[in-house]
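Read the structure below first, then the notes.
One protein chain is absent from this view; the other protein chains keep their places.
Presenting chain A:
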Amino acid sequence: MIPLLKSAVCGLSSRAVGCGGVLQNYATMLTSGLKTYSPLPDYSGVVIPERTKLKFMDKVPTLKKVRREMKRLKDIVGPEQRENGFTSGQYGIVAMGGGYLHWGHMEMMRLTINRRIDPRITYALWRINAPYKPITSKGLGKRMGGGKGAVDHYVTPVRCGRLLVELGGHCELGEVKGLLTEVAKKLPFPAKVVSRESLAEMQQAAAARELNNQNPWTFSRIATANMLGIRKVLSPVDLRHHGRYTGKFHLPERV
């Protein structure tokens, strides 16, 4: 009985194997190819600090005496010379124009970023101060005169090229880019999401552009020599910034 069954099973299996040669791949005739995987990124040198989330920013600075200050709109004008590089993070938002950031903007940035990052593997840090510049307001419906108004709120001035927020940790640009673009769109000036490499690339591209410009006539050449008395319509600020900044705006096409 059992040997009969065994022989039957063996017969079946051998028959299956025999037919297998014919049946094998009648459906899949051509293979699509081998996927080659690139190596995983190396995060060994990345140190994640203790406090990974963005700190809360005060709406009003702690001062004994509240002083009203002059407007000093020049704190918006021109390029940022000092705070325009990365410190410890990998990715960040850089301002492409000048403007004032107030507490609402900072709250928006803080809440969005803190909600979206994983605090165990990513960290974020501020590159701007809490609002410190007092902005006065006279109040609705008041007539001109009667002195300067009272301090209404505080702001942080930001120049073009300044880094606002830095992100770092065990993450790639693709992961954080969406979050940072969301934040960048809500800022009062044009802003860009950059990584260390892309920022360096931008700066190099600008320098290369200046070098390989085929136009013999440049703004700075004409303005410094005051050709045709053009300085009648230019300001000393234009000279300093070589015509690349007007007011708080940055003109990226100018070279």
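Just so it is clear, a residue touches a chain if its C-beta (ideal position, glycine included) is under 8 Å from a C-beta of that chain, and two chains touch if they have at least 3 such contacts; residues count from 1.
The rule is short, and it goes like this: contacts and distances are computed from a predicted model.
For the chain that is left out, the UniProt protein name among "Armadillo repeat-containing protein 8", "Large ribosomal subunit protein uL10m", "Metaxin" or "Retinoic acid receptor responder 1" is "Large ribosomal subunit protein uL10m".
Among A:Met57, A:Ile76, A:Ile113 or A:Leu163, only A:Ile76 touches the chain that is left out of the view.
The hidden chain makes contact, of the residues A:Ser88, A:Ser137, A:Gln203 or A:Ser235, with A:Ser235. In the full complex, chain A contacts the hidden chain through residues 21-23, 26-27, 29-31, 33-34, 36, 73-74, 76-77, 98, 209, 212-215, 217-219, 222-226, 229-237, 243, 246-249, 253-255.
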